[in-house]
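With one protein chain held back, the other chains of the complex are shown just where they sit.
As written, the chain order gives the labels A, B and C, with residue 1 at the start of each chain.
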């Protein structure tokens, strides 16, 4: 079988050339699907044949002579396994070399790999942030890093190094831990949430450095409370990963969609075997040219789930690559998920939680508290809608990102998900009684109450203050976040409509 | 002149009804343009006339009898001024009342305002977060808030309350200050930046709770350093506010565009009078229906500048409303800025800094360090491009939001601006020598090195460690952020192409 | 049951007031769901009661006295039925009147409708295009229209009136038929199509007035033929209609999605009962606020199917409104279909046919015929990709709209669908052999080979020349259109890359 070299490189990685005490070695890694090695046929370095008698295969335990590998003595070579081939002979000079390896595999038959690789310089003298392989969260290494920062930059940090928890707790959340950012935190509320999971009044922790933010949300909450609270509903919940499979032509890509549907149970089985929580809901297929993009949709419980679905999708994809003979190439991500990016697919088809917050503010409540009439807000919403159309904004409301970000920082969410979570659809309606109905839909709110940064010191406290830490709480948190965001819309829209906006910034935001 | 009531309500606010010891009072506020009061003609409450002899006008100093106001005794009533009209007579019963006020003004002649307002309940028994009008950042009130949080929620915060700076410093950055979020902070780098402002090696503070993030950026930086560093260029710099002006029809809206151009110098004068820093660059006009959206573009020095341009645009808009007779209505913001929102206008026409980071990675450097060939990354970029087209993403790269967010938290930026700052245009080219050229364009990076949260304790330290605190540093910071973001693109793209992505998360990210 | 008046107006239309020889009458129409009339309780005109003894109900045959209607004598009142209530009494004066009708229904109980309506002026003296109720396609009336055009405009049309077919054939395709537009038509090709339905060489009819268009496509076809032809594949096929259902809150909207899934078989039954061809594939639900948008996806055979799916969706929606008690309001279309509009949902999830055309052009063929190297086209594609990102275009190729439009006009398609059909995803790849692979994906190509304008005189001839008229041909036509569009991409991309573009226009397009 003639396999194009680019595809071959997706099947097997080959390289990591280095000199050894008695010769040299390089590695071969199986990337895509379980196989066996059934023969080593030839190794060349810079056009010179290496005698195979001098070559061993090192899988980490007992080396196997290259000659010993054969169809009868096939060696298992599962996906992600790596073997190092060691040649006992002269060392290689520094600089670039050209390697060529011919070998036999159980699934693809005879293959030939070529690569140019270099014998790298002895030692890497690059200055690096100090790191301790054994315990990188110990006081001593953290101290060394703090010293290093001081020496490198000439700045001695006094506040960064000030934290109240055991750094060991951050293992899994950060590497090169050196201290903390202390982000000011204030409380707004209480806010009356009428959710299915969050019921009652909640104090809202907001970590921010933007003056007027807490005060502005507070005003909005007051109005909502006087209107009986905010009704919040999680209307959808799923997390995605979107691998792409590449084929010879569009025809195989199209047929692949049917193939996936036919094998959905096996694919689900592989995906779900990687986690006790992730549950595959369905797969959307998007076709363009010879590419088939699969958007896997999972339930992920109380975790945000990006890594969980990454693993599950990888397992499923590996199975697919193993079993679908027309796949020519594969990438685990393709910008259709879409992680850490605003996108129409997220607005349309949900990423994380899709939450709606609704309130009807009686006319008098609005006038008395915000000095603005429902008609003015409704009119502004219409004009701002046209503005959104012209600007191509992914949010026709005003600033839901503000509270979402402040709550994300406070509660240990992955704050970079503000990219997706800042999308919103605002809808404002003047009722027949001329009260003001508002509905804010957040289509891709990515939150967790378990895992990630949620268990860290201040983060967990903030979640606990809202009764939102741990299992079974994630929809409650989503409801609260949506309700708070709507409070901010009412507050800022009123300020814009009554022109108090600029002056309120002047009053509170003196640092600006 | 017959002015439609909705427009009238934009000219004057009227309300804030309350009982006084000897009667009742209500307020009248001038919203849009300087004028004079030339007569008080009639006041009715619930259809009963209030004798004008019993009414005084209270501008904050000596009261003026309503009868004394006349064309000859016109009283200045500048924009944003407020007068309280006090009627000495019976108090009003609790509940709703209908007020009607007829009065004369210098610019609009005789006007009549109606409103329904209520005498509010004595005292607001709503539970509130404790607040001290005199010094809200004093230890005592902060402690009272901490107690309140504990009592309200039943959760005693131990870590939240732990901070190393004087809370007074946060005045202007937060209201209801109660403590801090401690966000883990690690350093990546040093990274070699070849900017026009940032030149040399920089240690990068990253505040995050996402495992593998620091390590992943570190890998990318190593590859870039081995390639001679990353070239960074700020190609544009401006901050916007976008008011909307509303007219009788499209025709006046169109003519308004010409009017604005004709009066640009006066408009600039008004705008720039509000700040010693803000400089009006130009105004883009967008027309739809009877609306004219003006997108003001300012230079804002080392501040991010949203509030600065808000004030400047408000001043300019007030002048416009005063001088352009066809304007019927006005809102200071219209979703064309676009603040805290991903949008096409920001990608196209810049918001904040437009920065480009570029690097050419020699083929061997990539292969040896990332175990992936340039062709694989270039191919993935093409496939991911098609993915972005399908998903409608505002970023055809991978995850620039990650480092931008972590640096924003570390350095006291307004983190909610990740909404805009997460947009990116990634371009990957295989050179004729088969090396890999990458260029990351961040079209709307919103950063400051002065003002906002940049002066807070840990935030300032992080800026200082990069030599980026204070005046004249903002483009330097923008260059560094762009360089770091590109490091992350290389690292993750390599991981996706070599399939090590999932496993690297497994290794580092154990908390997930 | 208190039903808000806006909802009531969706249930029943009421009006069409007119004077009769012996009194006056007005109509009541049932809009949304099958019901019965179980009583007429009161009729008022301008606050005067009309004696019910004088009122009859006219359903088109024998009138029923209003008094006779009762719970025991319930009168069937199916959806879309109309009854005229005739009152024998004085005629009404010209001008506006206020009507009030109280009546009982089987499903909603007692209802009251109010409306203001006018007795319209006798006769409408507006000038109108002449129209013949009996046979509007007869020579005589067509001639009268031509005369009318001449008289109205002072222009005597000589060419418009020149056509070669029996106008009767256009009944169902146009009203007020007066003549034809004669659009110049040229042939390009033959082009070698390697489809699943279109196999072989095809002559391509192009109706256009844009100079160079036919010549340009011809050049592209030559190159593709020399490359062995173009491979075309229909990868998806469906037509949509997207009604919106409105609820009291987001919670009912969300639950509605489950309800729809639970009742899918009944919904399908209702939908498919309206046509022997339409087959309901699936329904996508999109939620925002209190709205649930259902995007119905149908197979429609060889028709484009917009009207077919409109009827089917209306039938299904009527059933839903009848059976789902939480629906408060309903519109048959909501801008989620999306008909006659470019949209991301069409690019992502297909509208009409999703077709891919692919070709690999050998390096030499490209150089010899287009004087341009594969690298230049590949480079331009990359640069144009970035251009598309900046401009927010729904097509990262060059001008697929050109051939699609010219073929749509030639073959009797609904040309306004160019709005959707002009979207495209272009993908260009330099192969390892440095040949050029191109794939053009048209995600929303709306075509028919039966119905609509396809059976008209020249239109049918053009379809027949390609062997594409009638049943079972629509995918064949879609393949051909995609192949032709790709030819144009190659031709124009080569011209841009070789700079011959402007000069080729100069040479051919002298009318410009």
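Everything below uses one rule, namely that contacts are C-beta pairs under 8 Å (C-beta built on N, C-alpha and C of every residue); 3 or more make two chains touch, one makes a residue touch a chain.
No experiment lies behind these values; they were computed from the predicted model shown.
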Full-complex touch with the removed chain, picking from C:83, C:410, C:436 or C:480, is C:410
Among C:41, C:117, C:299 or C:322, contact with the omitted chain is made only by C:117
Given C:80, C:93 or C:143, the correct residue touching the omitted chain is C:80
Out of C:254, C:268 or C:399, the sole contact with the unshown chain comes from C:399
The missing chain sits against subunit B at residues 4-6, 196, 231, 233, 235-236, 249-251, 253-254, 257, 286-291, 344-345, 348, 354, 356, 358, 392, 425, 427, 432, 439, 441, 443
Residue list for subunit A contacting the dropped chain reads 344, 347-348, 382, 385-386, 388-392, 396, 425, 427, 429
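Please note the rule applied: only the chains that are shown with their structure count from here on.
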Whole-Å distance, C-alpha centre of subunit A to that of subunit C, is 40
Expressed in whole Å, how far the mean CA point of subunit B lies from that of subunit C is 42
For subunit C, residue numbers touching 2 or more other chains are 344, 348, 392, 425, 427
